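A single protein chain has been removed from this complex, and every other one stays in its place.
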Amino acid sequence: MTVSLSLDAITAHYGTTKVLEDLSLHVGEGELVSLLGASGCGKTTTLRLVAGFLEPTAGTIMLGDRDLTRLPAHSRDIGLVFQTYALFPHLSVRDNVAFGLKQRGMGTAERHKRADDMIERVGLGHLADRYPANLSGGQRQRVALARALVIEPPLLMFDEPLSNLDAKLRVDMRVEIRRLQQANGTTALYVTHDQEEAFSISDRVAIMNAGRIMQLDTPEVLYSRPANAFVADFVGFENMIPMRVISEAGDAVRAEMEGGATLDFPKDKFTVPAQDFVLATRPEGLEVSTTDWGIPATLGLRTYLGRAYQYQCMTPAGELKANGPLTNPLEPGLHVNLVPQPEQCCLLPAETA
Amino acid sequence: MNTRTHPLLVAFAVLTFLFLVGPLVIIIGTSLSDTAFLTFPPEGLTLHWYQNIFEISAFRRTIMTSFALAVGGTAISMMIGVPAAYALARYRVELPKFLGNVYVLPILIPEIVLGFSLMKSVAIGAGLPIMTSLLLGHALLVLPYCVRVVGASLNAFDFSIEDAAVSLGCPRWKAFFTIVLPNVKAGIIAGFILAFITSLNDVSVSIFLTGPGVSTLPIQLLAHMEQFFDPTIASVSVLLMFVTVGVMAIVERTLGLTFLTK
Partner (left out) sequence: MVPFRSSPRLRAWALSAPAILLVTCFLLLPVFSTLATTFGDPEGPFATYAAYFDSRLRMRVLWRTMEVAVITTVISVIIGFLTAWVVAKTPGRLKSLLIIAAVFPLLTGVVVRSFAWLIILGKNGILNDFLLWIGVITEPLSMLYTEGSVIVAMVYLFVPLMILTLVGVLEGIPQDMTDAAASLGAKPAAAFREVVLPMAVPGLIVGSVLVFTGSFTSYATPQLLGGERQMMMGTFLYQNAMVRFDWVAASTVAAIMVVVTLTTVLLMSRVARKLNPVAG
């Protein structure tokens, strides 16, 4: 049974503090959507609302055609994997996994059989009689996963499930989570603060800030075409240069940056969105060049990145980061131009403060 | 969050707290009664019984003794217990594991057995003076609090800080006083308070070690109750409650009350 999850105009408070404002989100059937953001952005609150540990002050939560909004947590039928794993320390692996089945009134023999099958599927067949205290972090994570999956929930939710694992295990586990989620075709909501993790396993990612979704799209779009300065900054557009259009001359728009330097944007390569806008690039989107078009800069500290050199550059608009080829290391103090690469730049409307 | 506590359970808890606080309120009421025997509620109010505390010389003397004993015994115990706790926390490899349990023996062995044994072997066997035996007995009695509570703070202490001080040229003994002690202050205050209160209220050890001319307040109270049954006892009790209030104020100020449920 595959269903979709819909949050409609959700507002939530902790005491008198508003933590979510008018949040709407749709997770399609069998889709995995991540909520990505720094701590305090509202992503965990959203998950706890769906799980039923919190009640929204306004809005509705629908799972398929079931209205979850006022349903107690234990009637929601959602598989939840906790950041702390929340394994019951007094129960063996088998009894932990069988716990949800027991609550559904399943007989001992049947639930142990199903639990054992699931434990086998997550690769812990030999550990069914162990207690959580005697498992490694990765093993606990698998038990938590098995416990959430075995009840065959229409919706799976993950709350920073990998943040307590070391780097190598994190990569293995996220592949495993994605595989199991896709194999079952279960709709899933995944909360994380790790961009790489979110992008690597999600169908779509919602980048959140201050209780709101800033952009919800596929990882590819988020990575290359952020819709606003917040998202751009979040996905690594380290150079943000505020600009203002001063004239249009034929096939180019001329804009001025702070400090008075001007830059022409050919219309066939750039779409200038507004009078005031922001030129956002990653360091690799600014090429160090000796041609005469670009942002005038003086090279500063050079660092070696493996695939390129990175330069701290002093420009009229402040310090910017730019990359240069390994074949031609340049010395600090050199005057150059930084050339924005159209396919690696975004022109974003300036934030209305 | 969406589970609410059952009203019957709340009612039960309310009754429990009435049960806990009620008897103490009754003592306060009795101490103010103007009748010569114990009644509650008091028929008329008087502070006569409080005056009485200071007029009966036995109370005056034993109050002094008890406080001196509590401060002295705890101080001795701290001087002995803090280095021991430090050694346990710092030299985990060098010391045998069971040593930590040795310091807790004064709690594990029934107090009254301890008191009796101390009387037999130390007070009478070795012929130590009464006050000396009492001091030693109380120092021993409160040692577990000193070692354990200070030890808990020391276990949370990052000893690399001490090593950093030593590497910067600070002698080891000085590092202990200027680096370690200030960082486990909370544990020392807590340990001192628990030890002080334990010593002040002790009956089972003191009853065997007190003797002619030297007694402690709880022992004097017991003796007084057997002979006279007047509200002076209640007023002394209220006095002791004031000490408790003072102690709790110190705990609240220095550690916060959550300390007490840990």
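Going in written order, the chains are labelled A and B, and every chain counts its residues from 1.
Please note the rule applied: a contact is a pair of C-beta atoms (placed from the backbone, for glycine too) under 8 Å apart; a residue touches a chain by one contact, two chains touch by 3 or more.
For clarity, every value in this text was computed on a predicted model and none was experimentally measured.
For the chain left out of this panel, the touching residue among B:L114, B:V149 or B:A195 is B:L114.
Screening B:T5, B:S160 or B:Q227 for touch with the missing chain picks out B:T5.
Annotation for subunit A: contacts to the undisplayed chain at residues 51-53, 72-80, 82, 84, 86-90, 99-100, 102-104, 131-134, 147-148, 151.
Against the chain not displayed here, subunit B makes contact via residues 3, 5, 9-10, 12-13, 16-17, 19-21, 23-24, 26-27, 30, 37-40, 79-81, 83-84, 86-88, 90-91, 94-95, 99, 102-103, 105-106, 108-114, 116-122, 125, 136-137, 139-140, 143, 147, 172-173, 197, 200-201, 203-204, 207-208, 218, 221-222, 225, 233-234, 237, 240-241, 244-245, 247-248, 257-258, 260-262.
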